[in-house]
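With one protein chain withheld, the remaining protein chains of the complex are depicted in position.
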Amino acid sequence: MLSKQQIAQRIAREVKNGQYINLGIGIPTLVANYIPEDLEIVLQSENGLLGIGPFPTEEEIDPDLINAGKQTITMVKGSAIFNSAESFAMIRGGHVHLTILGAMEVSENGDIANWKIPGKMVKGMGGAMDLVASAENIIVAMQHCSKSGDSKLLPECSLPITGIRCVKKIVTDLAVLEIHPDGGFILKERAPGVSVEEIQQKTAGKLIIEGEIPEMTF
Amino acid sequence: MLSKQQIAQRIAREVKNGQYINLGIGIPTLVANYIPEDLEIVLQSENGLLGIGPFPTEEEIDPDLINAGKQTITMVKGSAIFNSAESFAMIRGGHVHLTILGAMEVSENGDIANWKIPGKMVKGMGGAMDLVASAENIIVAMQHCSKSGDSKLLPECSLPITGIRCVKKIVTDLAVLEIHPDGGFILKERAPGVSVEEIQQKTAGKLIIEGEIPEMTF
Amino acid sequence: MINKTVKDAREAVKDIPSGAFLMMGGFGLCGIPENSIAALLERDIKDLTIVSNNAGVDDFGIGLLLKKRMVKKMISSYVGENAEFERQLLSGELEVDLIPQGTLAERVRAGGAGIPAFFTPAGVGTEVAKGKETREFDGKVYLMERWLRADFSLVKAWKGDTAGNLVFKGTARNFNPMMAAAGKITIAEVEELVPAGELDPNQIHTPGIYVQRIFQGENYEKRIEQRTTRS
Partner (left out) sequence: MINKTVKDAREAVKDIPSGAFLMMGGFGLCGIPENSIAALLERDIKDLTIVSNNAGVDDFGIGLLLKKRMVKKMISSYVGENAEFERQLLSGELEVDLIPQGTLAERVRAGGAGIPAFFTPAGVGTEVAKGKETREFDGKVYLMERWLRADFSLVKAWKGDTAGNLVFKGTARNFNPMMAAAGKITIAEVEELVPAGELDPNQIHTPGIYVQRIFQGENYEKRIEQRTTRS
């Protein structure tokens, strides 16, 4: 089973040179720590920044410089600041190549639910609906099962969805999976020590297993 | 009969304190010379400037600073530069209070034609269609008749129109006229030495004459 | 050049009536109009509708207006930081429209730009699409969304001049420029107010045409929600 850090580390391998990337709150934020230094990439923050740098030192803290999770941040060299309309113009216009975000549920046709639990949670969708409707490549980082043990990879989402047919790849604590164009989770890799059987058992949606499934190495 | 300068001078009296104003090419540009100095107004240039100043001296000329007529200009204190989308956002959004422009024809319901003569002239509409569709107050500056002596105030425009039901007021070399909401040119003022009869004779559209028509003074 | 200066926040917000439709800049607590909110709190008005990406926190920002029950409706994209907000919402005291953040930004931008409606892919197939026209362009489905315009927009900038030109700093810019353009009356508070002519015309983020009132604010707290540092 992968730790949160390992999920982030595995996702970082999907990053390609020259990409502009939006990282969601939680595990996706950790991805930044594992992107190889020789790749030139730019992190976008949808509240209006291209070029997120590391968290600041105490002395560097600037209340006028936060990320979309409201955390204080710094800027790398070559950054640009812009307003929220421009930020989502960038996202909606397909200029951001890769979006990595968390999810409560993903369906076997690539629908994602991550913004609302009726009667329980009413925080709002923030920028997630714009991101999933727009990015050309969307990778979900999440636990394979909920805390109560229910699979989060479903035939259909049970929660209100954030976007339809948009997720391309899912990295969980158990596996790496891709969405098949005709529906279904294609099992690509297993976490170290996790069997195909366990993944099958914990995947409620259709799981597609073709040939030998390699184990991830770290 | 008014000279071009006098037409501009008369239009300048329509300007109110605090207005943002777009001046078209030709006579409208001259209006700037007659706006009383105690009025605080701002001139917008649709190629991306609020705060047009006087023409430059030879030393001040900057090829990167022109008005919509492609003339070199200067900026007043407190100016702002913006892109073309923002410029027309400003116009379309109703933030520019007054547009003054020339016309080939105006109809009695306020239609204006000023961009095309089929088979003869294919210069394009530039920003005129956006301006007339958007400004809350539109004043036309033009000669009452064409060079061949035909009235330019018509029942209906004969040329391709630039906008419908948009002109509020017309200042010609002969008269000041307003458009009646139900159609018709309301004669408000005569040029010095010009009779109501002459104006009537040179106005092809419906002319509304109510009471004594005062003569303009300069 | 037209002078937009007013004395202070109290003067700037004195005619905002009960029932007004307001926009307030800011993302989280970053770039919010602190002074105008404080002056509004002194006013005896209610039933406000507020367009703002977030709803402040319990004891700061829009949260203060919520606590004083001055707000009838919030139009926002994310409101997760505010327990009082959640209580009023679940009890039915407060109406809330939740809108995708990019759609919110674009609807406000459209309001200022005289675009009554536009199409966006955000929310297609979700409950956000309920009751909205959908349409396919070049093989992809979009929702039609309408503009948003406000009676009063309350924005906060870093620097401003007496002509109403504004310059923002860092991610405190966020929704402020679009909201400035979408308000019938836009009230701008700035950390530093300078005479017209001192700001570089090439570096203005919000041209003064959008601003009706401007004042120099004071005692900015600029509270940080998630103070995060590296070791």
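The chains carry the letters A, B and C, assigned in the order they are written, with residues numbered from 1 in each.
Here, contacts are C-beta pairs under 8 Å (C-beta built on N, C-alpha and C of every residue); 3 or more make two chains touch, one makes a residue touch a chain.
The structure displayed is predicted, hence computed values, not measured ones.
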| item | value |
| --- | --- |
| Among the chains presented, those that the missing one touches | A, B, C |
| Among A:31, A:50 or A:216, residue touching the chain not depicted | A:50 |
| Contact partner of the left-out chain, one of A:90, A:104 or A:199 | A:90 |
| Contacts of chain C with the absent chain, listed as residue ranges | 106, 110, 113-121, 135, 137-138, 140, 142, 146, 167-170, 173, 202-203 |
| Chain A, residues in touch with the chain not shown (by the definition above) | 18, 20, 40-42, 44, 49-51, 75-82, 85-86, 88-96, 134 |
| Where the unshown chain meets chain B, residue by residue | 45-49, 54-58, 61-73, 81-85, 87-89, 91-92, 111, 122-130, 133-134, 160-164 |
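Basically, only the chains that are shown with their structure count from here on.
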| item | value |
| --- | --- |
| Most distant chain from chain B, judged by the mean position of its C-alpha atoms | A |
| Centre-of-Cα separation between chain B and chain A, whole angstrom | 55 |
| Mean-CA-position distance for chain C and chain A (Å) | 29 |
| Approximate Å spacing (C-alpha centroids) for the pair chain B, chain C | 36 |
| Set of chain C residues in contact with two or more other chains | 109 |
